[in-house]
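Here is the structure we will look at, set down as structure tokens.
Only a single protein chain was left out; the remaining protein chains are all shown in position.
Presenting subunit A:
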Amino acid sequence: MAALYEGYTLCGLVPGQTLTNSGIQGIEAERDSDHVVVTDSTRSVTLYKVSDQKPLSSWTVKQGQTLTCPAVYNSQTEEYVVVSDNKVIRIWKDEDILLDKAFKATVSSDVWRVHCLPGGEPVVLFQRGAVRLLDSLLSAPQQPIEEVLAQEEAIRWSTNIVADSQQFVIFTTEQKGDSFLYLHRLNPNTLQRYRLEREEPGLSPLSFSASYRDKHICLLYLYPNGHVYQSVVSVRGLGGDEGAQALPLPRSLLLGLPVGEGLLEAASAQLLDEAHVAVVGVPHPSAGAGKDFLCIWNTNFQTLQAGKEMAGKIYGQLWTFSNKLFIPHGKTLSVIPYECPKSSLASALGKLNNGFINISVNVIIYGFFSLLTQRTNRKTQSAPSLTVDQVLDFTKTAPVEEVQREVEGLLSRADIQDLQPLVGQLASMLVSRSLADPAFYTPSTLAQLVHTQSLCHSVCPDLVLLALERRDFFLCQLCLQFFPDIPEAVTCACLKAFISMPDTEAEKLSLEPDSVSFMETLIARERAPVGLQNGFSSTSTDQDCSDALGGGGRVVIKTGEEDKEKSSTPPEPICPVGLHKAVLLNEVLLTAYSDTFLLPHLKDLSSQHVVLFLQYLQFLYLKYSQDASPQMHGLRSPSLTQIMDWVCMVLDAHFTVLVMTPEAKGLLVNLHSFVKSQVRLVSELGKIEGSLQELNKMKVKKDVGQYSIEIIELF
């Protein structure tokens, strides 16, 4: 899952005359991933070393001159290129101190931008759409520059891209409300013009982002209504009908971002990789209408992957270089590292072992959700029934019982088709009211809503925490069971609450009957004849312990003796926690997670709790290894792999603490022997694999035809 890390400030901002301007004209990559060139909107260019958060050098043009294009760095010649006052191209090197003394050349037409990719040649894009390589332009600076664009057409955005050693300049223009995309290929020069499909009248794209993959240029643009479109242009099909009529550019809707009230004003979307988009200036779906958020969305699954609130005003500017987002906000330019691991459905939803398909059907995709909500609203307005909106209003104020009754009535009505958005709205309404009003809580209604399996954590992120706060563990269990996307922090909070709960309290709970019956059978089961699963048998373990620990400390020898005593009468494992507590813990074990995010939260557990939890896991493991197939079909039960994964994680998180805790010694020794037996099994399997591979190799033999003349040698 993608993540945003803690950011840091690169520099302060000097906001321009108007508040809408951040004061930064552009940021370009410099020699490596740690250096950037920041051009402010007036006169200066500054080179920063990002990790040190400090400027290395700075160049300024004279008072009265202004920089009209962000400075770029030509890595081939190690020179900087900037344009001042639209027509003067300036080129200088790192060691040049004064910009005025550096090379200057005045060209005959206004320059829009100079682009330069690492390893590529700088390209100059003129305001009227002409494109020149910088070198060829400088050889005759006053050469006539043609006009490509129409009269009232103006460039809005541009970039360049290297695709299969072909350099492209891409720019978008606007003319009387229409948007166009130009694709200019250099060497040989071809130009292709595309017309962007019109969004709602009066809306033109707020931001563009382009990338190249699989022989296609992929353009991403964000409209003020929150729609993010993607258009894909093949690089191959270019050329031919140059300068002909603008082709319509097909687009596909990638995301429908929630916009809150009104339209977006200053927002930007940047492609991070093929599945992730960073968006700034768009409200967080669960944090009200404030637009000062930086979010990462997964476009494949339309899920929100990470979000971060940015203090201060957002200017709708966003740059990304080498896994860092550069975002000006308020009075600072912040650098926020991010991570977008390769996404699959499994990792987008977390690590799922059980019931994957079942759950994934019910996933509410948030992007869809907001779209659907709009649609539903529209629909309900057109076909009036006193229903949804009224009930929604009703829940805001009515007493508990009536709310319960109304919601029940609403849910039981079969005619509601778009149940999912409704349930989401209801749930968040109820949760927010409960949070606000300590007296108000509707456990059964919430349970009912969760039971519809139309909810997920991202729809109402506070539900689980609310349940924990109100010690409604049944609801917790339901949430853990039905939500596919519980964040690791919340899982850990549940674990902490469950493990610290006194057994007496736990036994009073009424829990989901299936999982209770599984635990009952597991605990009550007579000890079956010793079977082997995964090569582990408890008796051999005991012997291994004493073997393995010969020469250890005194304490260890004692343990070994204990084990010897035990091995004469192998002990029946005793469940260290009560039945209901075990059921709740199982639910945690069954939850999807990814280790990287879970591990830090696991560290919050206290050492007693860790020992208890480990004992419980050990109990499960022993039970599982004794019985050939304790997992009953149809019942929710953690798998052996899940148990082992949790053991490993808990040990990882608390290793030093456990080593220091005397009561954990025996436990650790036992766990060590589990691991040993598993390692032995795996190594045996590895041997088998090796020999099987050898067999494969042996079979390869040279094919001899009908006749050959060969040389052999006898000794």
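Here, contacts are C-beta pairs under 8 Å (C-beta built on N, C-alpha and C of every residue); 3 or more make two chains touch, one makes a residue touch a chain; residues count from 1.
Rule of thumb we're sticking to: contacts and distances are computed from a predicted model.
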*Which listed name, "N-acetyltransferase domain-containing protein", "Dolichyl-phosphate-mannose--protein mannosyltransferase", "UTP4 small subunit processome component" or "Translation initiation factor eIF2B subunit beta", is the one UniProt assigns to the chain that has been left out?*
"UTP4 small subunit processome component"
*asked:* Which candidate, A:Ala436, A:Ile574 or A:Ile709, sits in contact with the chain we can't see?
replied: A:Ile709
*Please give every residue of subunit A in contact with the chain that is not shown.*
704-715
